[in-house]
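Okay, structure first, notes after.
Shown here is a partial selection of chains from the complex, left in place.
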Amino acid sequence: MKQNPSEYKTHLAYIKKLYEEQVPFNKLLGINILKIDVDELCIQLEMKPEFVGNFIKKILHGGVISSLLDLTGGLMAFIGVLKRTQRYLSFEEVTKRFTQTGTIDLRVDYLNPGKGKYFLSEASILRLGNKIAVVRTDLKNDQSVLIASGTGTYLIG
Amino acid sequence: MKQNPSEYKTHLAYIKKLYEEQVPFNKLLGINILKIDVDELCIQLEMKPEFVGNFIKKILHGGVISSLLDLTGGLMAFIGVLKRTQRYLSFEEVTKRFTQTGTIDLRVDYLNPGKGKYFLSEASILRLGNKIAVVRTDLKNDQSVLIASGTGTYLIG
């Protein structure tokens, strides 16, 4: 049986909580999932003093950027899997599938200095196969300047 | 005037301190530079509960891995620049050059689950040009299992 929209919504709300509160490193970063839908994902990260890399220029550390792009892409790949599933999944199954999704590889292009009060990361699926998904993610600052762009390949359950 | 070995050592000790204590996100991760020499670099990261990504498998978050690979590669690129400099640099100049080094792009391949009590990241320079450096970095766990491998392109001053 194909999932109906309200089932999706329940799943997505559950995944949002899982991602924000159950993944320890996501919690350390303090990510905030602003929008999560079958075709849309937007994650916010607030600038904090401890995220700085270049302490003279006071800009975001490259590792914070790659972390955010990686986790955004991974979540989008997972949403893609969920969207395609033709039957109702229990929360246990959702959790299991979530932990089976993993990054295979990631390329990050650092395009502009990571300056801003907050940053927004958005993802779009380039390929959704049976075994792998390829996802592109863009990170912009509060002025909509493109800070970095990433392409990740993810293993999907 | 070309630098002599003792000048290198002083510079490298200074950079080690800069990297471990002055870069906020490095401090948050708690990186520990075990070896730093003109041809060798080894950085240690201890596993901490807040670094976990997959909370069922209790393995390192992909973002922690990419962070460590990025910062190791960037430091190696910087050491390469320093090695080539034909004259004595003041600490002020070292700091300035350090902040001018930046990641252009990075590819990370996630090869094995990030399981371990600690992780070691090592770098080797593939290309050292006038404008850019290409550095490869490997991340192994306490059992010498290769967890991830990265290749980064860095802008050098």
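Each chain gets a letter, A and B, in the order it is written, and its residues are counted from 1.
In this text, contacts are C-beta pairs under 8 Å (C-beta built on N, C-alpha and C of every residue); 3 or more make two chains touch, one makes a residue touch a chain.
Just so we're clear, the structure is a prediction, and the values are computed from it rather than from any experiment.
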Q | With 2 copies placed, total copies in this complex | A | 4
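The rule is simple: only the chains that are shown with their structure count from here on.
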Q. Between chain A and chain B, what is the gap in Å from one C-alpha centre to the other?
A. 25
Q. In their shared complex, at which residues does chain A touch chain B?
A. 22-29, 49-57, 61-64, 66-68, 70-71, 74, 95, 99, 102-110
